[in-house]
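I'd like to ask you about the structure that follows.
Shown here: the complex without one of its protein chains, the others still in place.
As written, the chain order gives the labels A and B, with residue 1 at the start of each chain.
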Amino acid sequence: MKRILYFALSIFLLVSCAPKPSGPQTLTVMTHDSFAATDTVIQSFEQANNAKVTFIKSGDAGAALNKAILSKDAPLADVFYGVDNTFLSRALTADIYVPYNSPALKNIPVEFQLDPSHRALPVDYGDVCINYDKAYFASHNLAVPQSLEDLIKPAYKGLLVVENPATSSPGLAFLLATVKHFGDPNYIGYWKDLRANGLVVVDGWETAYYTNFSGSSGKGPQPMVVSYGTSPAAEVMFASTPLSDSPTASILGPDTCFRQIEFVGILKGTRERALAEKFVDFMLSEKFQADMPAQMFVYPVVPNVALPDAFVKYSQTAPQPAVLSPDDIAQNRDAWIQAWTDAVLH
Amino acid sequence: MNSIFPRRALLWLAPLTFLAVFFFYPFFRILFFSFDPSTLNPSNLAFSFHVLLFTFYQAILSTLLTLLIGLPSAYLFAHFEFRGKSLLRALTAVPFMLPTVVVAAGFNALLGPRGWVNLGLANLFARLHHSLSPSPFIPFIGTLGAILLAHVFYNTTIVIRIVGNALSRLDPKLEQVARSLGADPPRVWWKVILPLLRPSLLAASLLVFLFDFTSFGVILLLGGPRFATLEVEIYVQALQLFNLPLAALLSLIQLLCTLTFSILYTRTLTYSTVQTAPRSPVTHKAQNVLDKIFVTSLIFLLSALFVLPMLALPLRSVSRLDADRGDRAQLQTGFTTDYYTELFINRNNSIFYVPPFQAAINSLGYAVATVLLSLLLGLPAASALAKPGRLEKILDPILILPLGASAVTLGLGFILAFGRLLTYPWLVPLAHTLVALPFVIRTLQPALASIPDRLRQAAASLGASPFRAWQTVDWPILRRATLSAATFAFTISLGEFGATALLARPEYPTIPVAIYRFLSQPGGLNYGQAMAMATLLMTLTTAGILLIEKLRLPGAGEF
Partner (left out) sequence: MLELRDIHKIYEGQPLLRGISFRVDVGETVCLLGASGSGKSTLLRMIAGLELPDAGQIFWDGNDLASTPPHRRDFGLVFQDYALFPHLNVFENIAFGLKMKNWTRSQITSRVHEVLELVNLRGFEARKVTDLSGGEQQRVAFARALAPRPRLLMLDEPLGALDRALREDLLNELRGILHQTRIPAIYVTHDQEEAFTIADRVLLLHDGLILREGTPKDVWVNPGSAWAAEFLGLGNVIEGKVVNSEWKVETRFGVFDVNCRHKHQAGQKVHLLARPLPVEDGSVLRGRVADAIFQSDRFKVTLENGLYFYLKDEPGVGQQIEVKVKIECLG
């Protein structure tokens, strides 16, 4: 009995007397699960600033942001990275960031700077594109579709898998691309045509890519999948045997890709404002920008940063990506998703 | 009477404090934060009802199916001796800790559109029709059948362990007497065995039902977007659409349902547990033809259900899949150990890279802490429940709540309640214990209740101190149940992903977290490493379960 009492007591002590996690010179960065960086790159920041950087990963981009918003009165971290343009308005409306006009912004093209108040600073971008299995189209003597309109042709019946926009970030991006291309409400008619043409919908990117897509190691039944423009490069970089060419490629037609831009910002209530600013500057510096492509398969927003070989060879950015304003997205997102759900799932 | 009350209160102190701090406080904090009476409009209520209906429907079907497979299996393990028994028994527990992504990959390799079954059928028919059909012969992924099968795959072990424990405590003479009185085997089951198993059957059914009722990953990955349970909708509403008030409404509905089941369960359970003296479970080889047919067919079925889907993972972890991609005729082109060696290389110099041994050690550390913590908290609660009074009847349903409460909501509650404390690694085993505790209590309670008081009195009259009496009387009887409880806690902790992903520091990932990381990027090497890591996890759990079951704890001989 005594043991149990001691035990309960010790739990209480642990809870109440745990040392404060942000001691002097510890910076906590909250981000999504896909965040990655080279160890020496982060270490160089830590050494230069005599600081320790701790990361908290909180699910996919949407989940991580919502958790950041939920905890805005008592923030878990000092810096939040990973808001993209589809969620940017939500972050700005929830007012989780403090403005920071970083000197590094001057190097970044204006097209990426969607927040004039400089609360959210662009870090990287990438396209959500339809990837296709090159071998499938070659062996079936089938022409690769070049536009969204091509996808509803009978020749491509049952060949496309997409993610549910309610549960997946690339799924939402692709929905937004069709909204941009066909306009509201015509995009619904397009999706109904896609559905009639044997569209396959799954909940998450992992399932779509590894279970349904024939070009991945999962060897699924669909030769086209909504993924990222950089996925073909990743297939080469993470091939189990050296490949001379990527097994997949992206369809780069008008509005077939949706451009995602990711932002970083300093959380309101940070106890390490100065260090947080330094970290944001660091993320926009050439060192970090050059590290991102191979780690997270995104493009740096700072122009003329050297890219990995595989990026240059196998990955292209869309010449005409679909773009929607964050405010437009914020106002209509839920309605678009609901209309999509009714048209495609029910 | 008076002397009993303070002791009882003491028994409850630790478990209730724990639940109050780590469950009720965060859970209600987020509910109060998000709930908004204006969500109680007809369209939201109709929507909630619709989701609730499907949640019920699939949970009831899954539970019935699980019992259908689990009961004969429990009987098989409790009564028969056969080669490879302990391995098969351990294997049935492995799914319990496999992350859903891995299970989905396994099922996909077996039953997916390009899985062995469909590919085999397609090849067969291609010879007849000279053409390949684009759609699978047996649609599996994205059907209700996939959800049900995965639930059975996950939860049969609960029935095997909880009901099997009770079965092995059942006096075989009762069955023999019933036979001699003219009852054929079905009637022996219906009239004697099932009524006597009622407490454990109810407990197992409730646990299985709650798992199915709160199902999340299986619905998303195997059911697909056409299906949504309350938990899936809570996730979508709270984390994707940020409709916190609706998520709170759904969480509340889910919690109330769980509470209702738990209360119904406690009411139905008359606590008429039969007290039995400790005795060795009688197992024997199948003797007559009927027994042999039963044993062989069930071993076959269990192997098919549990081994085949899992077999895909080790196979794929050593098969080079994308060599020679120009020729698509061959799916698997050769053996490789690259994926395993690659696990040890931080090729990308990533700051989050963790060698597999470190991930295994993280996983094991959390698992051992969870086992100890849940046993420490579970034993006093189960002791109090073994001789229930008014207090227990009220508290009993509450203990089950964490299992049926929304994990997504609780996770958000943790953020509000604990703030920056979330970065502390000791929160991980605490969160795992929340899930493990109901299992530990349900496993220990029937065993504790079955200890006749006269045994303790006899020990006391022979001069044994309360501790000695506990050690010599309770412990030998409890030992088996404790091992089962420990196995549950161990596997729950090893496989838990949701809370671990939220709470564990990215530098200290567990194996499931590491698997997710590999699967979240394209590339054959990532896929292969995920399969290799999953194989390591399976091996580790199987070994862990076998070890726990073989472990001879001090202070007790084999009864």
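To be clear about the criterion, a contact is a pair of C-beta atoms (placed from the backbone, for glycine too) under 8 Å apart; a residue touches a chain by one contact, two chains touch by 3 or more.
This structure is a prediction, so every number in the text was calculated from the model and none was measured.
Taking the complete complex into account, the chain left out of view touches B.
Contact with the omitted chain, checked across B:8, B:29, B:85 or B:179, is made by B:179. Residue B:187 is the one among B:50, B:187, B:387 or B:468 that touches the chain missing from this view. The residue touching the chain not shown here, chosen from B:196, B:431, B:511 or B:531, is B:196.
Where subunit B meets the missing chain, the touching residues are 171, 173-174, 176-184, 187, 191-192, 195-196, 198, 272, 274-275, 287-288.
The rule we apply is simple: only the chains that are shown with their structure count from here on.
Inter-chain spacing, taken between the CA centroids of subunit A and subunit B, is 32 Å. Contact residues on subunit A toward subunit B in their complex (touch as defined above): 1, 3-5, 7-8, 11-12, 14-15, 18, 20-22, 28, 33-34, 36-42, 54-59, 62-63, 66-67, 69-71, 74, 76, 90, 135-136, 139, 157-159, 164, 166-167, 201-207, 209-212, 214, 216-221, 227-228, 231, 234-241, 243, 247, 294-295, 297, 334, 337, 345. Interface of subunit B with subunit A (complex): residues 7, 10, 13-14, 17-18, 21, 101, 104-105, 108, 112-114, 134-136, 141-142, 220-221, 224-226, 235-236, 238-244, 320-323, 325-326, 328, 331, 336, 338-339, 346, 348-353, 376, 380, 412, 415-416, 419-424, 426, 501-502, 505-507, 516-517, 519-528.
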